[in-house]
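One chain of protein is taken out of this complex; the other chains stay put.
Naming follows writing order (A, B and C), and every chain is counted from residue 1.
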Amino acid sequence: MTIVHDSVPTDLVGSVGLRGPRRDPAPLLPDAEPLRVLGTRAAVTGDPDLALDLYSRLVLGRRFNRQATTLTRQGRLAVYPASTGQEACQVTAAMVLADQDWLFPSYRDTLAVVARGVAPIDALTLMRGHSHCGYDPYEHRIAPLATPLATQAVHAVGLAHAARLRAAADPRASAANVVALALVGDGGTSEGDFHEALNFAAVLRAPVVFLVQNNGYAISVPLAKQTAAPTLAHKAVGYGMPGRLVDGNDALAMHQVLTESVAHARAGRGPVLVEAITYRLEAHTNADDATRYRSAAEVDDWRTRDPLTRLEAHLRAHGQLTDATAERLAAQAEELAAEIRAQFEAAPEPDPRSLFAHVYATPTSQLREQAADLDARLALDAEFAADNSHNFDHTDHADHAAEGAGGQLDRDHDGRGDLR
Amino acid sequence: MTIVHDSVPTDLVGSVGLRGPRRDPAPLLPDAEPLRVLGTRAAVTGDPDLALDLYSRLVLGRRFNRQATTLTRQGRLAVYPASTGQEACQVTAAMVLADQDWLFPSYRDTLAVVARGVAPIDALTLMRGHSHCGYDPYEHRIAPLATPLATQAVHAVGLAHAARLRAAADPRASAANVVALALVGDGGTSEGDFHEALNFAAVLRAPVVFLVQNNGYAISVPLAKQTAAPTLAHKAVGYGMPGRLVDGNDALAMHQVLTESVAHARAGRGPVLVEAITYRLEAHTNADDATRYRSAAEVDDWRTRDPLTRLEAHLRAHGQLTDATAERLAAQAEELAAEIRAQFEAAPEPDPRSLFAHVYATPTSQLREQAADLDARLALDAEFAADNSHNFDHTDHADHAAEGAGGQLDRDHDGRGDLR
Amino acid sequence: MSGAAAVTSEPAGTPAGRPVGLPAGEPAATSMTMVKALNLALRDSLRDDPTVHILGEDVGALGGVFRVTDGLAAEFGPDRCLDTPLAEAGILGTAIGMAMYGLRPVVEMQFDAFAYPAFEQLFSHVAKMRNRTGGRMALPITIRVPYGGGVGGVEHHSDSSEAYYAHTPGLHVVTPATVADSYGLLRAAIASDDPVVLCEPKRLYWTTGPLEETAPIGRAVVRRTGTSATLLTYGPSLPICLEAARAAEEEGFDLAVVDLRSLVPFDDETVSAAVRATGRAIVVHEASGFGGIGAEIAARVTERCFHQLAAPVLRVTGYDIPYPPPMLEKHHLPSVDRILDAVARLQWEQ
Partner (left out) sequence: MSGAAAVTSEPAGTPAGRPVGLPAGEPAATSMTMVKALNLALRDSLRDDPTVHILGEDVGALGGVFRVTDGLAAEFGPDRCLDTPLAEAGILGTAIGMAMYGLRPVVEMQFDAFAYPAFEQLFSHVAKMRNRTGGRMALPITIRVPYGGGVGGVEHHSDSSEAYYAHTPGLHVVTPATVADSYGLLRAAIASDDPVVLCEPKRLYWTTGPLEETAPIGRAVVRRTGTSATLLTYGPSLPICLEAARAAEEEGFDLAVVDLRSLVPFDDETVSAAVRATGRAIVVHEASGFGGIGAEIAARVTERCFHQLAAPVLRVTGYDIPYPPPMLEKHHLPSVDRILDAVARLQWEQ
């Protein structure tokens, strides 16, 4: 069995020629309105356990965002792009994936990474400035957080394609039916890589779900300057995949659409593009000053659509959330926050010798020379530090270069470059 | 008056939020069938002069393609990517533009360049291997033929945007209402630059017409491996611009759709994406062996839809083409071919000293040193050639490097790299 | 000839003679940050030349992530300072089209590593257009690239990419190390009829200094004379080299320091003279050493000054590794100690 032959959609109604569309575009177009479950009958008839489960994850997620933001103020994180307000997207993205599936997060998606099981300290290693990726991608089946926008969407296609190839080569392999979920922002959809990813996925019929968290802004740039499309979900038709539009602040709707999309991909029916309409309630990162580009009124308006309060209101209205449960959840959230703080206390410094260890499988002779140079320098520094341990007044040339770096973290943050 | 404020489409029905699509997608979607005029009532009731004019241009265009292909066989062109079979696209692309408009051709569009008034020898300078762009872009308002695929589509957006900016700054300027027409192939639509060009154009509401000549192949790769979209024109909706589908081998239909699209752009209503369904009857270039990837039967099938024979049949059927006219056109075509051959006979060799003249406005000191080095070498060569003019047997080291190059042009062409 | 062509071939508006960028009355030597100086250079260019247009990500209301375009959209309107969609090839490609029509676009790449998506447009068009068209079509585009490390940026925010630019014929590549030069070089870049990549050392963005004159593209400047050996450096490493020179005094070495400013065109005259004067030289830069611009400098200095050299030209550069995470970057960056070590290795005991 070959995958590539398989990739020509069975619903093609003709080949290139003068016969018009090769497939009917209608089923690919998103609904006119974003899917909502909260406030509809479906919310009432749906599984109450799921709703409560989602709510508890939102509570933890919110607390995670708050703790991380606090850590930036303490200078313990170099930077943190909070997903506050987008927790419904983050936690459902992690929930709907099976164990063998892969998540391709972007730099704002630390919470999704934690929700899939990575220890907070490891998920935040990048933001700490400690090392580039603090977790083992293979242990959790999560690619490193991607900073260059939309690049990870292409990787998701390649991985999903490879999984199909390997499953085809050995149908009994446990790797069968892997789905990749790629997270992209509304701004990221403008990058060429986004386009190439969607096109490759559709042509290869790769099992990928592209979830665009449309939070209305790319740093300061509002959606209206990013695209003139009816919706971002409408882009799907241009690739021949279905586009779905969903209320990203409705955890029940998010869960439903992502579950359906993952099932679609897993069934071999090709990729799906999901646009979740949401809002980032905090600034772009702690280094950003959001008042420069949006009004307090706009933010306040979106606070009324906070995914937590909406789900909480629903649960309370239907007697599915008692004060006791709410208190228990709040306590769990505090535990999580305390655990994060403890992990930060205990976290070791990075070892400078690691700089040369993983450039190649085996260091080149040039790197060995350079590593030796650094080793010698470190040894000298250690000696010097020992000699001077009682004297804090000395001029340590070797530390000079670090001053700039360390210095930055303490300064006023507006205009520090939003280092994400 | 500012352009950028102006760029938010007036038909937006809301801003980002939970209010669903910001504009109605329906008018952006292409028709289900490619527009055809030939064989419909419109062809009969249309302007017979236009039809005959189009036909005469097709005849000249076809002869141009044939002559250029012959020049490759004689080694007088390094390479030629023929547009044989696509002449209806090529000549209408040039025809529908006003004097102030700009054409952004891709490497297969030499014919469109000639149709807009560039002397054949200048349009073919690139393919001769003489110099990179043989015409003055400002004289003809034609960008250099672009080889890196889809890159020129972005330039078209920038130029059209700049023209609007300058017209806004000085409304009486003659530069007002410039339209840019960018030519892209079906393969080129997969590049990230295509995506970015369409998005920028739509967001800036730039007056650009993107014409995709879908000839079914990107070198050897058929459309079905290039995209899974219903049609390429469906991509338009994802950018918020109208998509149009047209029979690219129907010159009347091409003329109509491009005229309408240019008018749309010129009126300030933003960009348009046009997909013309056509076929390249020859190999990708003279260096290509098309039998490796498509059948003779397929090519023969498309010969029955040749844009020339279709328009000729229509004209003959309605008594609009007499034998006398046909003979006159054939004679004109032979004149064109003879003129091209004469231009090639008379064309001078390039001057090696030009290599350093146009790297910067003023050569750097480094380039002046290098130019002096080459000058000295050329002087020595000239001396040496004079001394040895009676002796063809000498070993001229300086010419060694050229052997490889010259040699390539004479060899069997299959697999020579399709140097486009 | 169209109107556009005429504009392109007109001499570019060069900065006028008045005290640059300062409100009337302010003393000419007012000290300001590099960010502010760059901002003033943009403002003065927008004011002096109506064909100047800024475009990039977040350059409008936000004023850029480093605030270099602060206030410009408000003052000159969104047409002159345009927030684009998030796509670097789109930004640079659009700038190319604008330049074709006679404008002078100034493009901001948000960070070094985010310029990479624009490399095809840069290498295949920006660098080559004048040459491709036999001199008929110039692209007077300025590409501003905040570069280098030392600011605690996470991965992809601290690359030193100048060698890629400098190896590409058709581009000018300049990099200021002082506030004065940041103003001067940016104005000169915008006024140039050639495309110029302005590599802005982000670790020096918040250094302060006086604003004086324009800086010519193509001229290095001797920042410190000396007799023992010559440090050749640029951009973010200049302050380190000056500090190393001061520290070396204690050890009895008198180091000259040359600030290259312009990588392309390269100022062979100034550099060779400075190296000949001491007979020893060290190139210092942040970028990885292998295939870095320091190699070019060492090679060409050696070609030109071979018999005046008492020791090989040494290099103190970033290691040949991906840029490290913030907590480790101090080990990677050239430091005073590493420079002093190199000085010690300059074969004094021959």
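Note that a residue touches a chain if its C-beta (ideal position, glycine included) is under 8 Å from a C-beta of that chain, and two chains touch if they have at least 3 such contacts.
Bear in mind that the values here come from a model prediction, so they are computed numbers and not experimental data.
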{"item": "Omitted chain - touching chains that are shown", "value": "A, B, C"}
{"item": "Residue of A:144, A:230 or A:248 touching the missing chain in the full complex", "value": "A:144"}
{"item": "Touch with the omitted chain, as defined above, among B:38, B:79, B:180 or B:336", "value": "B:79"}
{"item": "Among C:53, C:104 or C:132, the residue in touch with the chain that has been omitted", "value": "C:132"}
{"item": "Selected from A:114, A:203, A:287 or A:329 as touching the chain missing from the view", "value": "A:203"}
{"item": "Residues belonging to subunit C that touch the chain removed from view", "value": "89, 113, 116-117, 119-120, 123-124, 127-128, 131-132, 155-156, 159, 163-164, 166-167, 169-170, 264, 266, 287-288, 290-296, 298-300, 302-303, 306, 309, 311-315, 319-322"}
{"item": "Subunit A residues touching the omitted chain (full complex)", "value": "2-5, 100, 131-133, 136-139, 141, 143-144, 148, 151, 153-163, 165-166, 168-169, 173-175, 180, 192-193, 195-197, 199-200, 203, 354, 357-361, 364-366"}
{"item": "Residues in subunit B touching the chain absent from view", "value": "78-79, 126-132, 147-149, 187-188, 190-193, 218-221, 225-227, 287, 292-293, 349-350, 352, 354-356, 359, 364, 366-367, 370, 374, 377-378, 397-402, 404-406, 408-409, 411, 414-420"}
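By our rule, only the chains that are shown with their structure count from here on.
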{"item": "Whole-Å gap between the CA centroids of subunit A and subunit B", "value": "42"}
{"item": "Junction residues of subunit C, two or more chains touched", "value": "84-85, 87, 89-90, 117"}
{"item": "Touching two or more other chains - residue numbers and ranges from subunit A", "value": "190-193, 225-227"}
